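Of the protein chains in this complex, all but one are displayed in their positions.
Right after this comes subunit A.
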Amino acid sequence: MIFCLTKSSVFIMGSSNLSCVPGQRLCLADDTHISGCGTYERQGYIYSTLAGEARVVEKDKSYVVEVHSSNEQSIVPTPGDIVTAMVMMVNPRFCKCMIKCIGDVVLTRPYRAILRREDVRAFEKDLIEMYQCFRPADIILARVVSFLKTIVNYYLQGINLPTTDLHSYQLSTAENELGVVIAHSEAGVAMVPISWTEMQCPKTYNKEPRKVAKVVPESIPVDNANME
């Protein structure tokens, strides 16, 4: 029971998906056939790296060959991903977080991450005070920054990083859509954002400073009551 995709059969297989195992040769790699996720290229051929279904996706006049695992694939934060994280500890230079979700996938295991002071927002970086932006137990949206970029930056600035920082993920909230999404006040009530920099407790009406995220609704709900 061995399936093989030849160059011509890729087009037929596009509709009925082909099952494959790691190391299975899928098709020739050329200008029109590109190795996508779940595959690798070796000596002019595309091979699968997962056990699952092979799919062919048309993109810019070429075909991207992908393999999608039948089980849930373990995902790891990669630079550029938007993640949901919980703030664990805040100090004047950085805060330590736990990454709970990547995109809309909930992780089985949290990953440690660090959000440095200069990555909190894009403007007035020198005026940022960490404690005015985040508090422990806040839930934040952030973007994963490339490891290498930060390491090179530090190297150029001549800063010696504490060794523990190097192998945790680096986060950034320097975008309007990123920042605190859920925060609780001292009274223990979930707070409501009132501006870019403040959140208010609905119980005590105390205002607390935060770097608030502008949450973009995924779909605008239709108000049925008004329609009638």
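Definition applied: a residue touches a chain if its C-beta (ideal position, glycine included) is under 8 Å from a C-beta of that chain, and two chains touch if they have at least 3 such contacts; residues count from 1.
Note that in this section contacts and distances are computed from a predicted model.
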Please identify the absent chain by the protein name in its UniProt record; candidates are "F-box/kelch-repeat protein", "Fuzzy planar cell polarity protein", "Exoribonuclease phosphorolytic domain-containing protein" or "Cytosolic Fe-S cluster assembly factor NBP35".
"Exoribonuclease phosphorolytic domain-containing protein"
Even though one chain is hidden, which residues of subunit A still touch it in the full complex?
1-2, 19-25, 38, 40, 47, 49-53, 69-74, 76, 108-109, 111-112, 147, 151, 163-164, 166-168
